[in-house]
Structure formats: structure tokens, C-alpha cells
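Missing here is one protein chain; the remaining ones are kept as they sit in the complex.
Take a look at chain A:
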Amino acid sequence: MKLIFSLFIVLALAACSSTKPVSTTDISDRSDSRSGINGNDGRSSFGMNPLQDPNNILSRRSVYYDFDSYSVANEYRDLVLAHAAYLRDNGSARVLLQGNTDERGSREYNLALGQRRADSVKSIMLLSGARDEQVESVSLGEEKPRALGNDESSWAENRRTDILHQGEY
């Protein structure tokens, strides 16, 4: 019963947030993530894993990049900082950062470029309180494209670092 009730709340919030402007969602995301971090078991007040909670910024897992770039743009800072705080407050938590590139160019060079993208996320996390043994940054290069087209929108989707928490890889 409790589960059904919390599911109802989550769904209601999800429906709600989709109609709000993005900035408002960000603010509520941040307060959600704080409540999740306060509980040492990593659970939110709804009894839901904050990593799965669509209203929690921790459910956002992807950082996107410009062509040939590996620096984390400002719009993704809060997202990376939230995951870093989660790691800081949950000592046993682990993440795998997978860097990806678009398909153009050498596979091995792209593997190295994807590594740089994952490393750039890792270094922000380490500066923000995560410990080195909690974060492994690896690259999938161009080998696991999420978008399969050969146009700019597909390429942009594939220039990405994904944050995977324990049990997700």
C-alpha cells in the first residue's frame, strides 16, 4: 500500500514537473537531492532510491559535449556536483563514468577522446569530495553509439559521458 502511495506521488510529481519551466525543475531537483543525501541509506523521503527518482537531479546521468571538446559545460555542473555529493555522503557508493564520441575519425583516437570526457567529469567529482576509489572513468569511444544516424543531431547525442552507479554496469 505504501509502495502504491509513493508511486502515486512520484507519478504526480513527474507529471507536474514536465509542465514547469526548466529552471523551476532544477531548483526542486536540488532540494530533492539534498533530502536524499541527508538520509544515510541513500533513500529519499519517499522511500525511493534518489538515483532512480525522476524528480531528483541524480536521475540525470548524461553530460554532453561540443565537437572535439571534452570540457564540462556550465549547464552540467550541478548535475556532476550532485553525483559528487552523493558519493561523498555515501562512502560505499561507486560510479563508472563512460565517455563516448561520435563516429568520425580513428577508433583508438576516439577512445582516448572519450576517456578525456570521462576524466573531466571525474576530476570535478574528486574536487567536490568524491574519493578516487569511488570513481572509475573509462571510454567506449565510438563503439556504443546511442543514436545511429550519421547527421549532426545523432553525433551530438553520442558526444557524451554517462554516469553509471553500482548495479548499473
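Just so we're on the same page, a residue touches a chain if its C-beta (ideal position, glycine included) is under 8 Å from a C-beta of that chain, and two chains touch if they have at least 3 such contacts; residues count from 1.
Please note the rule applied: contacts and distances are computed from a predicted model.
Of the names listed as "Tryptophan synthase beta chain", "Spore germination protein KC", "Tol-Pal system protein TolB" or "Heme NO-binding domain-containing protein", the one that matches the UniProt record for the absent chain is "Tol-Pal system protein TolB". Residues of chain A that touch the chain left out of view are 96, 98, 104-109, 111-113, 115-116, 119, 136-141, 143-144, 150, 169.
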